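The complex is shown incomplete by one protein chain, all other protein chains being positioned as in the whole.
Moving on to chain A:
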Amino acid sequence: MTTTGPARLEAADDPVSPGPTSEIAIVVDGSEIRGLAGQTIAGVLLAAGRQSWRTTARQGRPRGVFCGIGVCFDCLVTVNGLRDVRACQRHAADGDEVSTDA
C-alpha cells in the first residue's frame, strides 16, 4: 500500500459508519479498477490512488480533479465510447469502459 496520494477511508475505520454496499468494477484504459456502488468515476480513480488521468491539448500537462463539483471540466474522460464526460459527476456503473486518452 502506498503512503502518499489520495485514499478512501475503510468502512471499519470510518467514524461516519458507511453501510454495506456492493463492489463494482470498471475498466480504465484496459485495466480493471474496483470501486463501490454509488461512487463517481473520479471517486473510484482517486480511491485507487490515481491523481491524474487527462493530458491537456496545448502543453500536454496532466490533469485530474480540481473543482470536484462539475464546474472546471478538468476531469473529463470517455465513458463507453462517449467523450467529454465529467468523471466527478458521473456515477460509475459496473462494467463501465473508461478511456482517458481522448
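Everything below uses one rule, namely that a residue touches a chain if its C-beta (ideal position, glycine included) is under 8 Å from a C-beta of that chain, and two chains touch if they have at least 3 such contacts; residues count from 1.
Just so it is clear, contacts and distances are computed from a predicted model.
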"Membrane protein", "Ring-1,2-phenylacetyl-CoA epoxidase subunit PaaB", "Pyridine nucleotide-disulfide oxidoreductase" or "Methionine ABC transporter permease" - which is the UniProt name of the missing chain: "Pyridine nucleotide-disulfide oxidoreductase"
On chain A, residues whose C-beta touches the chain left out of the figure: 3-9, 11, 13-22, 36-40, 42-43, 46-47, 51-52, 56-59, 61-74, 76, 82, 84-86, 88-91, 93
